[in-house]
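One structure follows; several queries about it will come next.
Note that one protein chain of the assembly has been removed; the remaining protein chains are unaltered in position.
The block that comes next holds subunit A.
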Amino acid sequence: MTAILETKDLAIAFGGHTAVDHISVQIPEKKFTSIIGPNGAGKTTLFNLLSGQLSPTNGQILYKDQDITKLSTTKRTRLGIGRSFQITNVFPNLTVLENVRLAVQSQAKVRYQMLAHFKYYKQFEAKAMELLERVFLDAKAELRAVNLAHGEKRKLEMAMLLALDTEVLLLDEPTAGMSLEEVPAIIEVIKKIKEEEDRTIVLIEHKIDMIMDLSDEVLVLFHGELLAKGTPEEIIENETVQSAYLGGMYDEQLA
């Protein structure tokens, strides 16, 4: 197994609270890795560290054995680490199509062209439409993103991430807040990427059946620490996980 992403002793503290507590982990290349853990376990914070939204207080992040700890979000995206956001993060006043088209444009490296009219880049629009069809959003292409329903915004996030065509996809709860009818369609999209494309996917999710179905490997975070790591079957049977994760959840609910 070769690791495409690796953290070494990675930690970040906000004031006195250590959100990610010295995690050393390897994300295997072209595999499907899921991260689970109760709310506040540091899953999204770990993503923010990997994608460069936050910089760590300690430790290193390696991408293909290259130290990327100090690189900006922009540079990491260009290297091949794309992410979607748990809290929807789109361009509210642009149309759905324009949102995706920007991502396509970035991927095509048309970044500083300031003299040509945009209509000469028809291929961007076609590519963006294709991606919108993939996430079942093509009928809403002309709507402004702010007017989409929550579940649709999640789909838009997905289309934008796919448009970037990155080797690594970091998916932060892609189905959160979706209606029950919408979820299977998105799971299908993710499944298709897993089966048909050579990508490394890292997924944060709460839906256990979805994780068991898709993952090659599961990481369990608990209070910012890496509690366990293994195949879905191993994790299910792991007693520490059972007591800590489930017990922790029950504690939280009782408190």
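Note that contacts are C-beta pairs under 8 Å (C-beta built on N, C-alpha and C of every residue); 3 or more make two chains touch, one makes a residue touch a chain; residues count from 1.
In this text, contacts and distances are computed from a predicted model.
Set against the options "Zn-ribbon domain-containing OB-fold protein", "NADH-quinone oxidoreductase subunit L", "Phosphate transport system permease protein PstA" or "Amino acid/amide ABC transporter membrane protein 2, HAAT family", the UniProt name belonging to the omitted chain is "Amino acid/amide ABC transporter membrane protein 2, HAAT family". In the complete assembly, the contact with the undisplayed chain comes from A:93, out of A:2, A:93 or A:242. Of the listed positions A:2, A:55 or A:113, the one in contact with the omitted chain in the full complex is A:113.
Touching residues on subunit A toward the chain that is not drawn are 51-53, 72-74, 77-78, 83, 85, 89-95, 98, 101-103, 105-107, 110-119, 121, 142-144, 146-147, 149, 160, 164.
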